[in-house]
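Of the protein chains in this complex, all but one are displayed in their positions.
Up next, subunit A:
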Amino acid sequence: MMPSPPPEPLAPYSPEGEANGLRKIIHVDMDAFFASVEQRDNPALRGKPVAVGGSAGRGVVAAASYEARKFGVRSAMPSVTAKRKCPDLIFCSSRFDVYRSVSQQIREIFHHYTPLVEPLSLDEAYLDVTDDIRGIGSATRIAELIRTDILRETQLTASAGVSYNKFLAKLASDQNKPNGTCIIRPGQGAAFVQSLPIRRFHGVGPRGAEKMAKLGIETGADLATKDREFLRAHFGSFGDYLFRAARGIDLRPVRPHRIRKSLGGERTFREDIHEENALRETLDTIVELVWERIERAEARGKTVTLKLKYTDFQLITRARSLPRMVADKAEFSEIGHVLLNDLLPLPQPIRLMGLTLSNLEGADQAEEEDDSAQLSLL
């Protein structure tokens, strides 16, 4: 498994800031979104283990139905592995146009309740409902109404997490999945986080969890006992995030117009690799995973960056930009391989490989707006 992309840094530690002006944040996450859409549109798939994604070659599972998850099938898993775990698994090819139109329906439902909607991908979003514009009375009630609206309009279920910041709301939506709601009230955040296994923290992958286990950190409570210096020493800037996360603190606002600047993924290996074929195969797998993310985020970009970390932790990146947007997965993969070829033979084995698409459409504009001091009307 590869770790999720590192979360953006949280705002500076300030319990006062969190306590003042308590916010009401909902994280809505569709249940097994792509797979559920396929089951909805094809009754023959209902109740059966279904995976969306390519079954051939190095395909990866983009989404797995709950029936498939019982067998251990997970998203981002190579399809070959998934088939081994669940021989009866039915593969469907992805239909992004359909997912996009359903996504549009859900976003409209969100916008009925608040203008402050930050979509994370086609199937999940943060909502700031502090200003209860429809006069509904409670964030929990809004979350329930949203889930009811989604079910009525799309025949799909969603789970919701309600809390006072984004970090907790996201953890909460995962808590009673599928088709559930979980509320983390002010004052409960730190306790909730402490009960969690460390793997549930966004950004902590299997390798990260292994490293933490060696340091005696297995739960949020363990993490909370470590001071900031200790975490920084072992995890660098990620340590700051862990320090705040262990206390349930997150001051990031819900940003309705957030524009991504890059999209990518990386993988840390159990054993360092050096051999050329192994490197190429690894790159192919990473291309599959990252391209799936790119499609899900509907991103288009011009620059492809390959990142390698050698055994001695030396980090190198090589990038190539096109004068236009990267057209498709084949081109993305080709550029990745060209970048890798230029480095072969490697001077030493690598412990990590990553691939990123950046220079994304719309990002320039965002930069300009960030820099400018234009105030907003709405």
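Operating definition for what follows: a residue touches a chain if its C-beta (ideal position, glycine included) is under 8 Å from a C-beta of that chain, and two chains touch if they have at least 3 such contacts; residues count from 1.
By our rule, contacts and distances are computed from a predicted model.
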Listed names "NADH-quinone oxidoreductase subunit M", "Aspartyl/glutamyl-tRNA(Asn/Gln) amidotransferase subunit B", "propionyl-CoA carboxylase" or "Beta sliding clamp", matching UniProt entry of the absent chain:
"Beta sliding clamp"
Touch as defined at the start, partner being the missing chain; which of A:46, A:70, A:84 or A:111 qualifies?
A:111
Given A:152, A:257, A:270 or A:324, the one touching the chain that is not displayed
A:257
Hey, which subunit A residues sit against the chain that's not shown?
108, 111-112, 115, 119, 256-257, 259, 368, 371-378
